[in-house]
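For this depiction, one protein chain was excluded, whereas all remaining protein chains were kept in their positions.
Chain nomenclature is as follows: A, B and C, assigned in order of appearance, with residue numbering initiated at 1 for each chain independently.
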Amino acid sequence: MKALSKFEVISYLELHLKNWTYDGEAIKRELKFTTFVEAFSFMTSVALVAEKMEHHPDWNNVYNKVQISLNTHSAKGITQLDFDLAKEIDKIYKHFE
Amino acid sequence: MKALSKFEVISYLELHLKNWTYDGEAIKRELKFTTFVEAFSFMTSVALVAEKMEHHPDWNNVYNKVQISLNTHSAKGITQLDFDLAKEIDKIYKHFE
Amino acid sequence: MKALSKFEVISYLELHLKNWTYDGEAIKRELKFTTFVEAFSFMTSVALVAEKMEHHPDWNNVYNKVQISLNTHSAKGITQLDFDLAKEIDKIYKHFE
Partner (left out) sequence: MKALSKFEVISYLELHLKNWTYDGEAIKRELKFTTFVEAFSFMTSVALVAEKMEHHPDWNNVYNKVQISLNTHSAKGITQLDFDLAKEIDKIYKHFE
């Protein structure tokens, strides 16, 4: 997996991942739920998908909020793998919106 | 918690828990999901709610199907606790329908 | 994946999966935990491993007990995939014994 250029990352987010932002190091999304139960149920889905992809998020949870940060350590940047996981996360989140 | 009569159980299901059936020993519902990931994410929500209520389901899972059976061992029958958990389960399932 | 003969299944269990039994259709193990929390934490590990293997258990949980039944639907019998998942399950259970 090859790290993408800043321009490539920004373009991809604009087209396919509108709810994600890019800070130069990782792509990020903050998600809100009604309860902790929903937040953790969401996290369980993401964990199952991430483990299968062998690509794991850097994430933080406080009660009903989950902050996710994705990048590819081995490539020292953003790769297609991050976009793929981000899309899966968006799909899972749709159940809870 | 007092065990309810068969008549009470059947009446309650008809009014409030239309997707549940009663076999004389437990109230039951079978739920279907698109994937195992969704089924297990649902189960995680139910686990969190059940542990908090200190009332746990007898449940079975195969891939995208979950069968749930509820009764109250200590009362040797169905109690309000089963109805409360069943209602929570229905609420959680709404996210996945 | 090819279904194994009864003899092959029984021999394998004797050598490598001593805590599993074979009923002619599936290989089975019943596991006990101290609490529901431990039982469900175990199930979460198994779910993550199973989803990654794309091979899922038929399992039942009541409070601190988990019954697991494995076979390979597509092969109409027991295959190496079942043995592999059973071994992973045994490894995960070691944390809770």
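Definition applied: a contact is a pair of C-beta atoms (placed from the backbone, for glycine too) under 8 Å apart; a residue touches a chain by one contact, two chains touch by 3 or more.
Just so you know, these numbers come straight off a predicted model, no measurement behind them.
S.K.: Consider the whole complex, including the chain that is not shown, and state which of B:16, B:52 or B:76 touches that chain.
M.R.: B:52
S.K.: Decide which residue listed in C:16, C:32, C:76 or C:95 touches the omitted chain of the complex.
M.R.: Counting the whole complex, the residue in contact with the absent chain is C:95.
S.K.: With the missing chain put back, which residues of chain C would touch it? List them for me.
M.R.: Those residues of chain C that touch the unshown chain are 36-38, 40-42, 44-45, 48-49, 92, 95-96.
S.K.: Identify the residues of chain A touching the omitted chain, counting contacts across the whole complex.
M.R.: Touch with the absent chain occurs at residues 36-37, 40, 43-44, 47, 50-51, 56-63.
S.K.: For chain B, which positions touch the chain that isn't shown here?
M.R.: That gives, for chain B, the contact residues 44, 47-48, 51-52.
Note that only the chains that are shown with their structure count from here on.
S.K.: From the mean C-alpha coordinate of chain B to that of chain C, what's the distance rounded to whole Å?
M.R.: That gives a centre separation of 25 Å.
S.K.: Could you please state the distance in Å, as a whole number, between where the Cα atoms of chain A are centred and where those of chain B are centred?
M.R.: 33
S.K.: Name the residues of chain C that each touch 2 or more other chains.
M.R.: Residues 44, 47, 51 of chain C each touch two or more of the other chains.
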